[in-house]
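In this view, the complex is presented without one of its protein chains, the others remaining in place.
Note that the chains take the letters A and B in the order they are written out, and that residue 1 is the start of every chain.
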Amino acid sequence: MTALLGKDLVGLEHLSPDQIRLILDTAEPFKEVSERPIKKVPALRGKTIVNLFFEASTRTRISFEFAEKRLSADTVNVAASGSSVQKGETLVDTAKNLEAMRIDMVVIRHPSSGAAQFLGNRIRSNVVNAGDGQHEHPTQALLDLLTIRDRYGKIAGLKVCLVGDILHSRVARSNIWGLLKLGAEVGVCGPDTLMPRGIEQLGVCRFRRIEEAIEWADVLNVLRLQLERMERGFIPSLREYYRVFGVTVERLDRAPRELTIMHPGPMNRGVEIDSRVADGSHSVILAQVTNGVAVRMAVLYLLAGGRPELAEAANRAAAPPPE
Amino acid sequence: MRPLLLQGGRVIDPSRDFDRTTDVLVQDGKIAALGAGLGSPDGVDVRDVRGKVVAPGLVDVHVHLREPGNEDVETIASGTRAAVAGGFTAVCAMPNTDPVTDNQAAVGFIVRQAARAGLARVFPIGAISVGQRGEHLSEFGEMVAAGAVAVSDDGKPVVSSHLMRTALEYARTFGVPVADHCEEPTLATGGVMHEGLVSTRLGLKGIPAAAEEIMVGRDILLAELTGGHVHLCHMSTRGSVELIRRAKEQGLRVTAEVTPHHLTLTDHACEGYDTHAKMNPPLREAADVAALRAALKQGVIDCIASDHAPHAYDAKEAAFDDAPFGIVGLETAFAVAYTELVLGGALTLPELIARMSSAPAAAFRLPGGALTPGAPADIVVLDITARWTVDPANFHSKSRNSPFAGRTLTGRPVLTLVGGAVVHEADGTTL
Partner (left out) sequence: MSRPERTTILDARALSRALQRMAVEVLELAHGTEDLLLMGIQRRGVELAERIAKQIETDEGVAVPRGALDITLYRDDLQTVGPKPVIGETRIPGDLTGKHVVIVDDVLYTGRTVRAALDELADFGRPKRISLCVLVDRGGRELPIQPDIVGKQVKVNHGERVDVLVQELDGRDEVEVVHKGGLG
């Protein structure tokens, strides 16, 4: 057993396959906790966690908050609007203030890529990246991985295609790293205007037509199309996007095999995904939401101990004796 | 002032391919004589510079001294102090001050402040457009009369091709180059680093090489149209190099500069969101670095310029998107270039000295860059064996934003003379 996770979870790019598997395996028992009559365990009792959201996010924040509360942590939510951040406080000052308040963990969502790492490098508390700019959104990718594993019993060898705005998507980047590390084949599909430079060099297949992606894939992870992308000229219109790249029932009907449809939410029905697909039998979108809480509990739990060398020693002592 | 004899050094004068061990006598602010065994008559201050290199004082055609307006991060006094510590005897000050250096009074202020500091020579660059707003031409004639040696809207590109055309045409009357920061703004907006695989991985918005090359191409075409002298600032891409090569083959009046960091660092320096690697133009790829080095060797790119850009000590303590562009470079330029380019085999020492003294002086038609008898005694003595570790805390500049912090480099100026006066000695004493 190597070091568990280190101090922070900034992204999946620098995690080992074993570390990713550890998080997924740890998430399994946490699924059960959410099914209990009292959905709470005392594992993080007395820990203080700040949810520092510089960007509006309902889902991710609520999911983290449930995870924290079900682990018995004390949580404080700081949203950008109305906070000192909006009054011009720099990220480094925010970091120093949090440090001075002796908190244990920070869950940060920030519009700038690298903000989570920046914070993690400057405070002793554990930092969990809840999405930084266009860099990574590791817990979203982990819950996607868990959902795929639940469905297929494995990840290696599956063909998973990310569809839509890869250029601006932190979800896409985290998914690419996580899927590749666990042995999946990864495809990306969307217009060239929404593809980052050099994406193929990460080891992914490139599809320019949604029909080709559907023919190839076992799983489609349909990304949210930010409506502002149209305003900024990356696509001519939502109508045309839906016509050319929309994941529709008609297109899925022509697939050679049963596909699994995922979406990180919130969905733009009728833009990137047909409502009948989102609500249909292929969809595991709500399972993703359920798994989100379990995965986040696992991450918080694994980071909380924070002294992997001791955990390692404890494991050795607790292990069954060698023959 | 007592005459000064620099005795027994390796004297390199790139202006006339001179490279031999000899003595240099400095008298009345000028180079009085070169030759072996000039002796040491009474009253002459003799410096033993055996084992050292004696070269023309380095010339930097692109620095930001921040005065007036941002004296908290640099002043003309602190910036020229950093310059002489880095072996530079002349620097050209970019006009993106606050207020903008776009009139004769502003140019005169810089000249006076530089004279008061009494360290390196400062040659102001006037703004191309009033307020650098890219609309109306500034008064080139009056600014040149007050001491400006070039015009530039550096920090911003000249977006309007019409403005660039008229600037090139109008500058011909005064014989000054028009220096352009080449960046096509609609491609570069919001970009914080080179667009490539690293920006994709970091999720940072990229600035494609084409954003620079489009403007390089445009400026070359306008130089051809007008017959004006365009100087291309801080070139960063292999595509730009090819455009310049063709322009020079055509005989157009095009000169170009490159920074030490673009010659030595790639976009990988941005990994881990190191804001000290955030500059504009951004650090590019290894193939660009190789092309820039070859171009410098061949003279396709004329000279090295530092693009010394001081920022407040805490400005770079920010998320990558929020940090300012630019680094300080005056105090590391020679050592970085010597360590990486000369010891790395890309240039000879005389070539490097040429690219940092005679060539920039020629490009901007400045005095200096030569060790001929009768020339002003702007001289640097270099210890090319000294190994030192960059510690920004020791910089003379008021700012500390350097990506080379912690690097061990070889080569360092030990004595800098401006007009025959000792303005820097490596042991720390000045004047």
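We take it that a residue touches a chain if its C-beta (ideal position, glycine included) is under 8 Å from a C-beta of that chain, and two chains touch if they have at least 3 such contacts.
In this text the structure is predicted, and so the values were computed from the model without any measurement.
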item	value
Chains shown that the absent chain touches, full complex	A
Residue in contact with the excluded chain [from A:37, A:153, A:233 or A:256]	A:37
Chain not shown, touching residues in chain A	1, 4, 22, 25-26, 28-30, 32-33, 36-38, 40-44, 71, 301-302, 304-308, 310-318, 320-323
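Operating definition for what follows: only the chains that are shown with their structure count from here on.
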item	value
Chain A residues touching chain B - in the complex, by the definition given at the top	13, 90-92, 110-115, 117-118, 132-136, 170, 173, 196-199, 201-202
Chain B - residues contacting chain A, complex	195-197, 199-206, 208, 272-273, 314, 317-322
